[in-house]
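One structure coming up, written as structure tokens, with questions to follow.
Note that one protein chain is taken out, while the other chains of the complex remain in position.
Here is subunit A:
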Amino acid sequence: MHKPLLLAFGLLATGPALAAGIEVEIELPRIDVSDYRRPYVAAWLERPDNSVAANLAVWYDVKMRNAEGAKWLKDMRLWWRRTGRDLEQPVDGVTSATRNPGVHKLSFTEGQVPLGKLAAGEYRLVVEASREHGGREVVTVPLQWPPASATRNEARGEHEIGTVAVQLKP
């Protein structure tokens, strides 16, 4: 049952009618501590003037009783300041549960939620992670929209975030 579906997706992905998009890979490193908690992570696109063009992902404890997980959203303090405090949590298509260590691939299509329509120009993909009993880190990857060709940019964090890669599809 799975195979035909994947195949169908594969066909679509190579189809000529597909809109431009952004693929993002976020690596959460395995951190060897006894009181490890999966980090809160936010990913967004911002313009050179720091204004937010799109909220792409927010991973937090969505399922905690009485929405108590929202209490720590402010610890992603750059995201909180840029956009988090303006949003009503949870945000459809953006917020989801925290994730395990590993590489997480996210795919966004122009014109669709949550990426929407992007004006031509310079942007930064920003990924921020904050971990209970741990640290906080921000990794930024610059990008130019729309891309002339398929390009891949990446940056590496040192503590809470591994490699963040941005693959642009024209």
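The criterion applied here is as follows: contacts are C-beta pairs under 8 Å (C-beta built on N, C-alpha and C of every residue); 3 or more make two chains touch, one makes a residue touch a chain; residues count from 1.
The criterion applied here is as follows: contacts and distances are computed from a predicted model.
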Would you mind picking the UniProt name of the chain not drawn here, from "Aldehyde dehydrogenase family protein", "Heme ABC transporter ATP-binding protein", "Nickel transport complex transmembrane protein NikM" or "MxaC-like protein"?
"Nickel transport complex transmembrane protein NikM"
Which residue, A:30, A:63 or A:81, contacts the hidden chain when the whole complex is considered?
A:81
For subunit A, which positions touch the chain that isn't shown here?
67-68, 70-74, 77-78, 80-81, 84-86
